[in-house]
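Excluded from the complex is one protein chain; the other protein chains are retained at their positions.
Presenting chain A:
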Amino acid sequence: MNADLQKALQKFYGYDNFRTGQEEILESVLKNRHTLGVLPTGTGKSICYQLPAFMRSGQVIVVSPLLSLMEDQVKQLRARGFKRVAALNSFLDYEDKQQIMRKLQNYDLLYVSPEMLQNDYLINRLQSLHIQLFVVDEAHCISQWGQEFRTDYLRLAEVIRNLGNPPVLALTGTATPEVQVDIQHLLGDLDMDKHIYPMDRENISYFIREVQDQQEKNETMLALLRKIQAPTIIYFSSRNMAESTAAIIRANMPDMPCAYYHGGMENEDRILIQQQFLSGQLQIICCTSAFGMGVDKEDVRLIIHYHLPSDKESFIQEVGRAGRDGEESVSVVLYSPGDWQIPIHLIEQDLPEQDSIQQMLRFLYQRVKAGQLELPSYELLIQHIPISETQWRFLLYQMEKHDIVKGNHLHYKANAWKDFLDQIEKFVGNRKRHKLKQLQRMKEWVYTDSCRRQALFADFQSEVRPAKGRCCDNCGDTLADWQSVLTNVQPEHTGWREQLYHLLQQ
């Protein structure tokens, strides 16, 4: 083991050993090589760029689409005493943004959202720094074959060039070989050292319980929770269902502390719930996909999917939050035949309808005719055309690519606009078909008769390792003999006097 790296790991994190892949990726990064790292969720990707930021001079820039993850990491780093870190994203108000941008040299580690990199002033300021490493986190977002395509990511190649080609580290937890090729190509055909690690987890077993209706789903869920009695995350695709099911669990299992978590809650409440789960005050979290990123809890034993996500990558990531301590853990999908309507609906919502694209073009055309060449703001647009902000950003990027928008202005040429309409409709059609195909694969996995472990990971890696304990229901395993080890539930303090004493006097 590289002695310097290990010393740094001990010094900054207090760990004695690296987890799989971290050291190899770090060595490549420290040699200033362009690097692609595919590391399964939960192996601590962030160490791969945080350590260089601590160890070497020069700035590390991290592009991440996950704003809340950014905020979490900055908070955690600050809590550990590492103050030279900041996040630039849309959560900040204008003043704070300006203040950070003016003093970029004060930060060794800077998290940036992809849309912030469209800001010329920021690029300008970045050019004056010595950037030791440019990190593309969640790099699969650059590929339209990845689970979540971000048009903003397509501009990263240009950003990297503008910054004078610093060493690049692309990181992702999920990437099929197809997506890996895309990443390399779309970041500017970089010559990258590849470090690909298997995503399968030997200590997680997979079960599917088919039920007929919601009542049966709830009963099955409750029976499971009684059986396993350990830290559990239950995923839902709707906030309301997460809330109402949490109430059902509390009513039926008063001894198992349970709460819900979703993106619609106040920030302060979200912090509290997360921390309660980490500290063991809560055993069960009913949540949407908003929960989990940046929550590094080692002993989650059970992941229940009350609803399935719309692709296998998301599923693998969510399940990957179990058993980070290496102990045997379980994934259970509760599935009823009607469930597929929800993800189909979500896919439809994600991409603009043909109608809205046409409406938008008509609206823009009228502005051009009236001599208003300036690009309308989203706030103005939304008063006329029903599209989401994501859809608008997507269309904006496409219009720039087709030279309909240059800078902040519209350029009208009849042919170009007509071509654009044809192509964009085709493109949106392809995206929808792709997403439905992903959903279809998820569905096939549910219905498969063969080993679930093999079927889940075969797309991502050439060889799937055998399970350490139970494998899956199709391999004949059951949870009947599961021995629940009760985690130490914190002593309940009776009354406020004792509790206040405990907080401040013990």
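Keep this in mind: contacts are C-beta pairs under 8 Å (C-beta built on N, C-alpha and C of every residue); 3 or more make two chains touch, one makes a residue touch a chain; residues count from 1.
Here is the rule we use: contacts and distances are computed from a predicted model.
One chain of this complex is left out of the view, and of "Alpha-glucoside transport system permease protein", "Imidazole glycerol phosphate synthase subunit HisF", "ATP-grasp ribosomal peptide maturase" or "Helicase Helix-turn-helix domain-containing protein", the protein name its UniProt record gives is "Helicase Helix-turn-helix domain-containing protein".
Check A:32, A:105, A:279 or A:366 against the missing chain and you find that the one touching it is A:279.
Among A:267, A:450 or A:478, only A:267 touches the chain left out of the display. Between the chain not shown and the residues A:224, A:259 or A:404, the one that touches is A:259. Residues of chain A in touch with the missing chain: 75-76, 79-81, 250, 259, 267-269, 271-276, 279, 281, 490, 495-497, 499-505.
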